[in-house]
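Of the protein chains in this complex, one is absent; all others appear in place.
After this line comes chain A, so read on.
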């Protein structure tokens, strides 16, 4: 018996037969192979570019750019470097992506809920909205909003105006910009304090509700803390804020903040297009929550409003969030269509003008690809974190 057992117990196999080492060996081999391939590609690229007399390297980033950019969130002039054009383009891309995501989400939720409305007209209008904007290519929509709307706008001289402080014309939208005076810092501090106080209050209210069952008007109190407190401080410190109004000069408006039509057109097109998809995701999420949940909630005495807020939406969110990630990623990547209407995003400014002035295609395209990759991965990571937070916690 003991001899039999001895015969069956596998001794330590030789290292080349050990499945563990074997797997490791092939993985290392693959990595080395990939590494060699990469090194070969990079070297071959450099050698070929050298042979063809094409400049290489990143030294161009420190050279003077010599051109101007329509919209820049940081100070930029023709004297700035090519490196700065990268920053300007990147910020413009981030701006359109952030604004687009916020707008598309809000609009998408509204339309998605509207499509489930019991009101026949609202539901049908939402359906028409979704089916129209989801099924027309985005580039065409961008051109539509840009050229058709641009042409419908009046010239600078006969701008549409609201109260002589908001203007809309073919050059864009002009809005008054706030100029803060002395003591405005107190209002800012009050705002921050208000937000912190609101969080503390919410936690206190929740603990009290768990302990005693008594409810507290959290929403209205928070609103008062976040907006009421700073407003009070603002008035007490003597309203230290003035508005810089846009004024018509020879060619254009001066003063105020200008929103260029390229940004407006791109933002409208991107958010409407993405909102149509988000609306369908929201609808499917809400429909995924079984009706029994609603019936149960109502039977324990929750109001329909509470049912929506506390029972349906939290469960629907679990279905909604994962596909939302890919919509956000799409929006970020679609923002590169900006180049079609001259919105100065990274593709238009950096991969366009800068590439053409320097001719360093390989470096510039690699940098641009890295930007989109980083942006997309960041959105993914954030959404995965949010998804994990919202996921069903099984006890």
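FYI, contacts are C-beta pairs under 8 Å (C-beta built on N, C-alpha and C of every residue); 3 or more make two chains touch, one makes a residue touch a chain; residues count from 1.
Here is the rule we use: contacts and distances are computed from a predicted model.
K.L.:
Can you tell which of "Amino acid ABC transporter substrate-binding protein", "Sarcosine oxidase subunit alpha", "Protein-export membrane protein SecF" or "NADPH-dependent glutamate synthase" UniProt lists for the chain that's not drawn?
P.N.:
"Amino acid ABC transporter substrate-binding protein"
K.L.:
May I ask which residue of A:44, A:62, A:188 or A:207 touches the chain that does not appear here?
P.N.:
The one listed residue touching the chain not shown is A:44.
K.L.:
Could you tell which one of A:310, A:361 or A:391 touches the chain left off the display?
P.N.:
Of the candidates A:310, A:361 or A:391, A:361 is in touch with the missing chain.
K.L.:
Against the chain that's been left off, what residues of chain A make contact? List them.
P.N.:
Missing-chain contacts on chain A: residues 41, 44-45, 47-49, 51-55, 66-70, 78, 147, 150-151, 153, 155, 170-171, 249-252, 254, 261-262, 339-342, 344, 348, 352-353, 355-359, 361-362, 365.
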